[in-house]
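Structure incoming, see below.
Every protein chain except one is present and positioned as in the full complex.
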Amino acid sequence: MEYILNIGVQVAIFIILASSYNLVIGYGGLASVAHPIFYAFGAYGASLLSIHFGVPAVLAVVAGGLIAALASVALALSSLRVSGDYLLIASLGFQLGFLQVIRNFDFTGGAGGLSTIPSTITGAYRTPAFLALTVSCAIATVWLISRIVQGPYGRAITAMRDEELAFTALGRNAMSIKVVVFAIGCGIAGIAGGLYAFYYQYVSPDQYEVLQSAAILTMVVLGGMGTTWGPVVGAILLIAVPQAITFLNLPPSVMAPVQGIIFTSLVLLFLFLRPSGLVGGSGSKPKVGSESATGATGAKT
Amino acid sequence: MSGPAPILKVDKLCKAFGGIVVADNVDVTIDRGEILGLIGPNGAGKTSLFNLVSGVLKPDSGAIYLDGALVTGDPLYRRARSGVARTWQNMMLFKTMSVMENLLIAPRDYPGEKIGRLLLMTGRVRAAEQAAKARALGILDRLELGRAADANVTDLPFGHQKLIGLARALMNDGSLLLLDEPMAGVEGAAYETMQRVVREEAASGRAVCVVEHNVSFIKDLCTRAVFMAQGRILETGSVDDLLKSKVLTDLYFGV
Partner (left out) sequence: MLIDLLLNNPVVLLQILWTGAVTSLSLVLLTVAFALTQKVTGLWNFAQAGFMGLAFYAMYFVLNNLDWPLPVAVAAGVIAASGAGLLTEIFGLDVLRARKSGNLTFFIFTLILSEFIIYWLALLFGTEPQTLYKSILSPVQIIGGVAVSNWELQAVAITAVMLTALWAYLNWSKQGQFIIAVSDNAKLAELYGISSKRAYRVVAVIAGMFICAGMFLIGSRGGLTPNSPMEFVLTATIATLLGGMGRVFAAAVAAVVLALIQSFSVLEIPARWQSLLLYVFLFVAIVLFPQGISFKRRRRIEKPSAPPAEPASQPAATADTAAKV
């Protein structure tokens, strides 16, 4: 039972991550791979605040989200100025660079990670309580994002992706929309990080590597980029599939690459065979980000 | 000059890409209610002038005044907020959206653009949306496209798409309207509609500038026209005078 509940918490956290990543990459058309590092900012931010300053858990999680959002604004402002292409390169460097920082500082626990995160909820109901909490957060995330991408704001995002130049020439500030969308998406990832930290009471830099980027991207691409329910379906499936592999009792040195191969081959398969994902309708309008929508200039930039 | 300041005043504008000069000391003014024609061979710098005035390109030197205010350094989006509305040669419609959505995104004041207002001031956003919708329907009716409101823009015939490009610019509601080849590929009823609406807009006090290869369209519409070649303004005057000039007609129709 505990095992199932535990998977439930994990699924909920990844729904938050995948949905927020979908806001960034699917709706916003912002090519970042660094989502795990904002997850890390939230996790480390919340942990360190509660370990060193005794900040209450709820506040620490919110603060973690804010830290992630601020960091994402810094990344977006520095790299989006010239062209969207720089974001993808900058985000990769940003992620790997900050992982180095986390690995090298003592106060972040170095490569070994942080394991002294105080417990917040104790007793027999700990896991069910966390499940309720994370699932509510996941529902809130999906609701908030669907609220943002519908109506006037969503229309602005779509128009921006369709023809950014014409959109800006109407007096809309495309840059501010991109930065806001990026900050919201990354801030939500930070909150997911805080939840993770207080649930597992352990964070380590390895959890935020490029493997994690691939995993979250897989959830979004497989479920359907630019759809409300795609990332939810993707997260559920992709947490469930690797669970099956754990029963095989493979050594970790084999386990990690096998998982990586599964994630990456799923992305490749879906990219070519069903670019709209499981939830997205096939053959209809090109979905956001996945097809021509992001770049009028196509392959040439 | 007497009377109120012109809507647009372009002063000694220069722009070059490497060796290619697209604007060489360009001076242009357009008054309220005027329709100015911009003609010249391909590569003369007509669209570049539009891009400079609307803020897509930054000039190397020179100044641009809108309603008397200096706007040369303003970024593209702020230029639109100061009153430049334009269409594009290749239309640049929002192709995954419906006709109505293409118009609803265009008003200069768009409170739904700010996420805070969107989530907190729902009343104001909704009111703005409703007002925009009513205005959009009005514009579509004037263009005789009222029935197409819910169609996807890419499903419309080409001439109608051109009209939607105009409708979007009207929805944007600037004091200066720049039309980049509004007639290319447009014929029949859409042609008449385009001409009528442009005239009405000028009559309502807007300043209009039209880049167009269709000389008869320019002749019908504009009292004054400017002839450009290689980034320079070679001559300004009535369309008839310009067409009489041997040098210009050779340049334009010669090759």
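Letters A and B mark the chains in the order given here, with residues in each chain numbered from 1 onward.
In this text, a residue touches a chain if its C-beta (ideal position, glycine included) is under 8 Å from a C-beta of that chain, and two chains touch if they have at least 3 such contacts.
Everything quoted here is computed from the prediction, not taken from an experiment.
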Sole contact to the chain not displayed, among B:Leu36, B:Leu57, B:Ala80 or B:Val208: B:Leu57
Residue, one of A:Ile7, A:Leu66 or A:Leu165, that touches the chain absent here: A:Leu165
Touch criterion as defined above, residue of A:Ile13, A:Ala46, A:Ala90 or A:Ile117 at the omitted chain: A:Ala90
Touch with the omitted chain, as defined above, among B:Trp88, B:Tyr110 or B:Phe227: B:Trp88
Residue ranges of subunit A at the interface with the undisplayed chain: 25, 29, 31, 33, 78-79, 81-86, 88-90, 92-94, 96-97, 100-101, 104, 164-165, 210-211, 214, 217, 221, 253-254, 256-258, 260-261, 264-265, 267-268, 271-272, 275, 289-301
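Quick note on the criterion: only the chains that are shown with their structure count from here on.
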Contact set on subunit A toward subunit B in their complex: 147-148, 151-153, 155-156, 158-159, 162-163, 165-174, 177, 180, 184, 285-286, 293
Contact set on subunit B toward subunit A in their complex: 54-56, 76-81, 84-86, 88, 92-97, 101-102, 104-106, 108, 110-113, 115, 118-119, 125, 128-129, 168, 172
